[in-house]
Structure formats: C-alpha cells, structure tokens
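Beneath this line is the structure, given in structure tokens, with notes to follow.
Moving on, here comes chain A:
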Amino acid sequence: MPEKLIEAPTAEEIAAGVETEFSYTTVLKRTAVRRMYFSCDRRSIRALCQYLKDAFNFEHITSLCGVDWTDRLQVVYHLSNYCTGMVIEITVDIPNDDPRIDSVALIWEGANWHERETYELFGIVFEGHPKLERLLTPQNYEFFPFRKSYKLRGQE
Partner candidate 1 sequence: MPYDSILNWIKFTDPMANPFYPYIKGGSAVYNLPYDIGHKLWELIGGAIAWLVNLLFPGNGVSTFLVGNDMFVNLISIVLMVVVIFAVGFIVNITMIWEERKILGRMMDRRATRIGPLGYLQNIADGLKTFLKEHITPAKADKKGYMWAVTILIGTSVLIACMIPLSDRWFIVDYGTGLLIIFGLFAIAPLMILVAGWSQNNKYSLIGGMRAAAQMVAYEVPILLVFASVSLLAGSFNINDIVHAQANSTWYIVPLFLGFIVFIVSAIAEAERIPFDLPEAEAELVEGWQTEYSGMKWGLIMLGDYFRGYIACALIVIMFLGGWYVPFISVEQQASWLPEIVFLLKVFLVFFVFAWVRAAHCRVRTDQILNIGWKVLMPLAVINLGITVAILLAGGILW
Partner candidate 2 sequence: MMPDDRTMWITMGPQHPFSHGLWTLKIRADGEIVKDAEPVIGYLHRGWEKECENRTYPLIIPMADRLCYSASMTWSHVYCKVVEEAMGIELSDRAKYLRVVADEMCRIQSHLMWLAAMGTDLGNLTVFLWALRERELFLDLNVKLCGQRLTTNYPRIGGVRNDMPFYFERDCLRVVNRFEKMIWELVAMMDESSIFLSRMQGTGIISRKDAANYGLTGPTMRGSGVDFDIRRDDPYINYDLLDWDVAVCKDCDSYGRYKVRMEEMFQSCDIIRQAMAKLESIPKTEPTRIKVPRRVPEGTHFARLEDPRGESLMYLVSDGTDKPYRLKVRSPIFVNVSASKHFVNGVRIADIPAIMGTLDMCLGETDR
C-alpha cells in the first residue's frame, strides 16, 4: 500500500509511480492533455487499479469495455480523477483461448455492471466478480453476440 495519497496528481507523478511499482507489466503508451494511455499485463491489472485508486485518487471508473481483435480479446479501462479531470486508459490483452481476467468490481463497485456486460457480450470471465451473470441478454443465451464471429445481417 502506498504511504500517502496524492489528491491531484500530475501526469509525471503518475508515470513515475507506475514505472517504479509496475515496471515489468505496465507500459505508458502515450500522454495528452489530461489523458494517459497505459497497456498492462492481465496478471497485474487488479494491483495496478488498486494502486491508482489508493495512491493517485482515481476514485471513479468511467467505463470498462471489451474489444474483439479476432486474434485476441482486449479489455479497456477508463479511470478518472475528480480533482484534475485526468482520464487514464488502460488496455489489457487477453488470449482468445483463455479469456479470463481479474475483476475490479471489488475496488470500484461502479465496475460491477460493466464487467457483467462485458462478460455476456464478449465471454470474458472476470475472476472474483461477486455475481457474474447475464445482464442485458436472456439467461439462456449460449453465445457472445459482440464477438466478431457473430455476424450481423449483411456482414457475411
């Protein structure tokens, strides 16, 4: 756990903090005004999120979504800080044959339904989620409609 909370961190502080704590698993791809883009290994995503929340006051998860790149799946996190308006985007790649990732629903409760939605639409299993059930689609669906393998009419 970090010893102190920085309420309004600058991009440099975040970059330095993440670099020291998660140097092997997390890469800072680019920065812009009030924007930072990371990519992260799926094993350390929960620790990274916890760290960003505890050390840099990212108390709000704006969104969490899945992307199907056909050769791999991806989960994208958008975290935001209320003091600076900073948004951090974290992309996590997941192999197609093992679509599992740690849940962050216990860090932010706001991520709960986002994870359920991503699970039902992409089939990504969030481990440690309190209630991973289908939310928008009927419970008896056996496919994941937002994957690219599910063709829309006219896409064949």
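Criterion: contacts are C-beta pairs under 8 Å (C-beta built on N, C-alpha and C of every residue); 3 or more make two chains touch, one makes a residue touch a chain; residues count from 1.
Selection criteria: all candidates are chains of the complex that A comes from, given by their letters.
Please read these numbers as outputs of a predicted model, since none were measured by experiment.
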Please name the candidate from 1 or 2 that touches chain A in this complex. 2
Touching residues of chain A toward candidate 2 in the complex: what are they? 34, 59-63, 65, 67-68, 76, 78, 80, 82, 84-85, 87, 89, 91, 108-114, 117, 135-138, 145-146, 150, 152-155
